[in-house]
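For this view, one protein chain was removed and the others were kept in their places.
Chains here go by letter, A and B, matching the order in which they are written, and residues are numbered from 1 within each.
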Amino acid sequence: MLALGCLAGCKGPEPGAGPEGIPVGEFASMSGGSASFGQSSHNGTALAIDEINAAGGVLGKQINLITEDDRSVAGEPSTIVHKLISEDHVVAVLGEVASSKSLEAAPICQENHIPMISPASTNAKVTQVGDYIFRVCFIDPFQGKVMAKFALSKGWTKVALLTDVKEDYSVGLADAFQSAFTAGGGAIVKTEEYSTGDKDFSAQLTAIQAANPDAVFVPGYYAEVALIARQARESGITVPLLGGDGWVGESLLKVAGNALDGCFFSNHYSQDDPSPVIQNFVKTYQDKYGEKPDAMAALGYDSAKILADAITRAGTTDEPKLRDAIAATKDFKGVTGDITLDDQRNATKAAVILTIANGGFQFVQRVAP
Amino acid sequence: MFERTKATLVATLAAIFVASRFSSHIGPYYYDIILSIGINIILAVSLNLVNGYTGQFSLGHAGFMSVGAYAAACFTTFGLPVLAFLKPLGSFLSVSIFFGLALFLGGLAAGLAGLLVGIPSLRLKGDYLAIVTLGFGEIIKVVIENVDVLGRSRGFSVAAAYTNLFWVYAMAALTIYVVLNLVNSTYGRGFLTIRDDEIAAEAMGINTTKYKVLAFCLAAAFAGIAGGLYAHDKQFIYPDGFNFLESINIVTMVILGGMGSTWGVVLSASLLTILPVWLRSIADKPEIPHWLTPLLSNLTIPYSLLLILLMLTRPQGLFGGIALKRKKA
Partner (left out) sequence: MIYFLQQLINGLSLGAIYALIALGYTMVYGVLRFINFAHGDVFMIGAFAGLYIAPLVMKYSNGGPSWPGAFVVLVAAMAICAILGIVIEKLAYRPLRNRPRLTVLITAIGVSLFLENFGQYAFGVDPQYFPSLINNHSIAIPASFGLLSHLRIKVSQVLIFAVTMFLLLFLRFIVTKTKLGMAMRALSVNPVATSLMGVNNDVVISFTFGLGSALAGAAGILISIQQPSVDPLMGLQPGIKAFVAAVLGGIGNIPGAALGGVLLGVIETLFVAYSDQLHISSGYRDAVAFFLLIIILLFKPTGLLGRVEREKV
């Protein structure tokens, strides 16, 4: 029954810039468990598109951003990306933050030769799906190495790991840190796990304290990290906590209070970086959305800007040329750093290490790739 | 509806085969939806065997789906020597047998999991069984999250998308065939008796545990096959994709269709697969007021209200009452 209905008038994908504008697809978790990240990255992307359109668009046309919500549900990304490609005829797809969702959508984009730019997926496998898949962030192995080197440089040779076992980002970063840290001569004295949504970490923290580490690596997301920091201090753990870009979130410092003072984490950018590009971005974002942009927002912004830049450079939205233009991105001045896409289609750019002091983040150092 | 004979099954399979030859004419978006409908049909019809016909409340069906998905995915990823061995048979036959084996293994693994879960749990009644099945679903998820070779929470990539229209609907047809025949046999009488009054059934000498475990394992096995199909369609599986909410989705399909009506469940599975898609497509239309849009694109609020309303107004679902009229023996 249904098959017959669909046989009538359904054809393959034909991406195209019509007279109404250039359709660009975005898929993100706007609701559900991962909504905070999806909404952030979407805000950044939307802001970028607005700015581009206000300045005249690309190739003389406005960009029409079509956003679909994958509701943080498995199986949804493939459905909505199919829709974006075959129904909305988008010329490129922006998304997703979560590596698992990117890995679901990537084969579809690759098969249809539609470039996909992920703002924040850090699992190395994402871009390995094919040459149409790009990302504007660094990958887990790099970020893990950054923090491992930093820890070693501070003379911390014994580190405990506290990983979110339910989050692929956390697991990936912890693995990367561990390899780099032990390769550099350090030792992981304790490994503990928790789950997203947990609020009590006293068991793990007491165990970690008993192992007497020089620092604790907590590559999780801000919701749990804030509570972990509080409880760590309450358990008597005085050593610094280390983490990754998942720490960045509005509620991190509000919930943690000063428990995170003196801790360090790697990030894509620093809100306090005096560079005008960044300050301008922070201000416009804050004006529009009423809060400071987190890492996901900044990456969402850069992913859209890089796409627009590539379209301009290619001079067309034709797939192979657009793909090549994206792949050729070099020294793009994004808010998350000077971005060059390497031959693995990952972003080679510096990471920044930030610390927490005086109720905010402070820049510590930049680590080049 | 149709005679439940082998002839009908073969004819149906042939028709599906012919239809699948035209599948390249369907746009990828609709194709994906059609595949999803088929997979959901398998899941809902198999769960209906447990929840609807046998009256046992299982809330962990997605867990069995995940067992089948991972088992099938592991076979196609690590069992490539088998594919190489089959190569001489030609590309079509070797892939078909290879994938068929993968699905079979997925179903077997899930069925075994069903046995493992069912034997201890099925002595429990109603609410307890619901919670225990939920618990098992969570345990399966936690185990996968901690096993390296399965990818933990990073997920498992499946290289080849073997799933196509034929496989999905052939399996769906098979599931419906098996369930309908089972239900209209002496086993079916057993299931229904247990649903209606378990104590009376025991008093009548029916080994209720045996019947309950049978229904449970069979349902789990089909869920495993659905999982295998899913894994080779989406090409990427991860533990959180098979969580409690997914189980609830399948339960909702069974309830809406009417517990105990296989065709009703087929209809409701199709409906509940298409509905979110359709609602999402109209959510951005200008006629829809601004506050309604997020509610339409993320359907969980209307879904939960639907569940409540259904239970209040028509707990037997769309077709529950009709199915109770059985043919005389």
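Points to keep in mind about this one:
Assume a contact is a pair of C-beta atoms (placed from the backbone, for glycine too) under 8 Å apart; a residue touches a chain by one contact, two chains touch by 3 or more.
A quick note: this is a predicted structure, and the numbers were derived from the prediction, not measured.
Within the complete assembly, A:G249 is the residue of A:G220, A:G249 or A:G300 that touches the hidden chain.
Within the full complex, the residue among A:I63, A:V165 or A:V218 touching the omitted chain is A:V165. From the options A:G33, A:G57 or A:P293, the residue with contact to the chain not on display is A:G33. Across A:D200, A:D272 or A:D342, the single residue that touches the chain missing here is A:D200. The omitted chain makes contact with subunit A at the following residues, 31-33, 35-36, 39, 163, 165, 190-193, 195, 197-200, 202-204, 206-207, 210, 223, 226-227, 230, 234-236, 249-251, 254-255. By the touch rule set out above, subunit B reaches the unshown chain at residues 55, 57, 120-121, 123-124, 126-128, 130-132, 134-136, 138-139, 142-143, 145-146, 199-200, 248, 251, 255, 294-295, 298, 300-301, 303-308, 311-312, 315.
Criterion: only the chains that are shown with their structure count from here on.
Our note on geometry: subunit A versus subunit B, Cα centroid distance of 34 Å, whole angstroms. Taken in their complex, subunit B has these residues touching subunit A: 19, 22, 25-34, 36-37, 145-146, 152-155, 157, 161, 230, 233-242, 245-246, 270, 277, 280-281, 294, 297-300. Taken in their complex, subunit A has these residues touching subunit B: 2-3, 6-7, 10-13, 30-32, 68-69, 71, 73-75, 78-80, 82-83, 85-87, 99-100, 103-104, 107-108, 112, 123, 125, 165-168, 171-172.
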